[in-house]
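Of the protein chains in this complex, all but one are displayed in their positions.
A, B and C are the chain letters, set down in written order, and residue numbers restart from 1 in every chain.
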């Protein structure tokens, strides 16, 4: 018997649609979220936002509070980062998602962004799960890098049980003995989780592989496997990035990838969500 | 520095083409090998061969010597299995591949099949690697279920160093903490190995996932990721299979999958190898 | 080069001594902490405290805030649990350690206990690491169940860099493909970490093995390997436990184990820390 209840497909047959402004996860449209690992400056995040917007992304990602392995690594710009992210979001019309780490960062993020991300390292931080569960904002829940599918769904259950049904799951690679890639992208569980649960499931091939040259093939593979979306690291100048540049696509690379994804989506009966609707609403500098 | 030499892309820039009768691995065409896990009877293997032939496979797989975890499980029909496999192969014009375990099974297989398979459990059986290296027959080398990419390429190096350049690598899932799937299909290493080595790389989604419902999505994903081929378990009656039926496609399922693979191959600049050339040579009962 | 600085043995040659009331980690004496997984009631925690005190433990463990995989599992008694733990601690003279999860539980715990525990699931919760780093209280830092030695030491670095040098590391098993035991106790890294760092390292064989019958052998092994202490789950009635009873020793089992540990400690030039000094200070009911 499944230990999760509210997130189980046994409870509810049709897929949950998670709305973030104009974007809908879990429907026929595959949602592409793109942007830099960390917000570094006004110039950087706005350039990234315009670039990914132009190439067809419908949401913007950008970290303001980073959980790094080392206390001496860049930890993000904090509230200033959120402010810049919001500016880029408003200018391009792209909804924004950012990671939250604790009560303080959560309270700030609620003012600035459209979706909250729980990172892999915090997937079993039950205190944080309950807080985002009470917040009402849509949540992007990354799989812990050594979490089983069951533990991941139980983490989602914490959020849903606290009253928030707007949860999108994100596979981002697991830790295995293999060190040729940063993590091992576990694509096989995408269709599996879509059977076990009614929640949308997206894929982050950037963290999973940790190598720029593998991001495009794994993005194509994820769409072919039926993922409900992608979360991609895209940076206007990857070699200058303060964080994870080696796995970031340039905006040009990203622009080349999108038509391929569109074509593959068509074969599996989907389409890539487009920002056309937004285009009509905002003036995007080109 | 890479510890492998002859299989390294540093040695040779262009991809190795491995020919097995009319089939070529490593070129523009994606090779689909299909058939039952084990040869069980004349009826079964001929039905499987005709079914996969009709759906578009260009090679036939079938085990005569099985390495099973338990000594009490079905261990294959031995030479009789090889004879039946050859019969099915000749009747359909499909080249055949089968696993060899040791000197005795290797010597027998040389008489009956077109390609030798080294299974995951024997990937580091250096004695066997050297023997197939001396045999001259094309070799399908599965990745050990806990072998690193480097160890896998070193295993290929054993074969090539013994004089046999016709090696095709096959990713078939690795062992991780996750037990929701039989193994974890490590698709990210497919484009990686294609950069590190000049050898063709194919994917076995049947053993990797161990669940029939995941085989089609992972087959699509493998082609989207740029794999040079697929190795699929297809059985005329999966629920009657003596071995691994739960992960076998029926011939009908397989027939539905092939057009999707063809379409995805087109998007990544490939095509699925077709048996048309063979069709003209042999009369296939339909 | 080591990425950690302040916790590195390169910085400081002699071992750090971490004092928790009368108890000292990192010296010649091996510290045994014992008690129930969770505080369940006054009766239970006092009985456990008396039992482990009588058998020779010098510190008491007991959870008031539990991070459980399921939101529907018992989550601990919260502040009431801390109050009962303190009562048991005062009655027996045993210093107490409890896990903290977030700002709120940390602030409460500071009033009631002598040492703060960071659980495996929160080992990379950098926000929490900084908070306990600022608290001044000694910290027991469990290894994340899929954390490398380097990541674990980096987590300790977060705490030390925030100004708190009183960190004790605790190996508690890692996640591997093997499911015959709950986790895989990684005893080999105990002497390794003692070379890399000046911080004391203790072992939790209860969570590592998840099986009562393996706790005694692994406790003996840990002392033989040179561990600076043990963290053991002991419950007056393991079969009635609300949490993890299957891996808890009874107080009688624990009583039988202590003399064996004492004897092994002697062989490796250590001794088991005894509560004699405390005995003279408090009246313990027997």
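As a convention for this text, contacts are C-beta pairs under 8 Å (C-beta built on N, C-alpha and C of every residue); 3 or more make two chains touch, one makes a residue touch a chain.
As the structure is a computational prediction, the values presented were derived from the model and not from experiment.
Across the complete structure, the visible chains that the omitted chain touches are A, B, C.
Within the full complex, the residue among B:21, B:83, B:121 or B:212 touching the omitted chain is B:121. Across C:11, C:134, C:192 or C:256, the residue that sits in touch with the chain not pictured is C:192.
Per the touch definition above, the residue from B:40, B:114 or B:157 contacting the chain not shown is B:157. Here one chain is not drawn; of C:43, C:178 or C:252, the residue touching it is C:178. Within the complete assembly, residues 146, 175-177, 179 of chain A touch the chain that is not shown. Remark: the residues of chain C touching the chain excluded from display are 146, 148-150, 173-174, 176-181, 184-192, 195, 205, 208-209, 211, 213-214, 217-218, 220-226, 260, 263-264, 267-268.
Touching residues on chain B toward the chain that is not drawn are 3-5, 67-72, 75, 101-105, 121-122, 124-128, 145-146, 150-151, 154, 157-158, 161-162, 175.
Quick note on the criterion: only the chains that are shown with their structure count from here on.
Remark: rotation between chain A and chain B after Cα superposition is 180° (nearest 5). Counting every residue number used by either copy at the chain A-chain C contact, over half are found in both chains. Geometrically, the chain at the heart of the complex, using CA-atom means, is A. With centres taken as mean Cα positions, chain C sits 50 Å from chain B. Note: centroid distance chain A to chain C, computed from Cα atoms, is 36 Å.
Residue positions 146, 176-177, 179 of chain B each touch two or more of the other chains.
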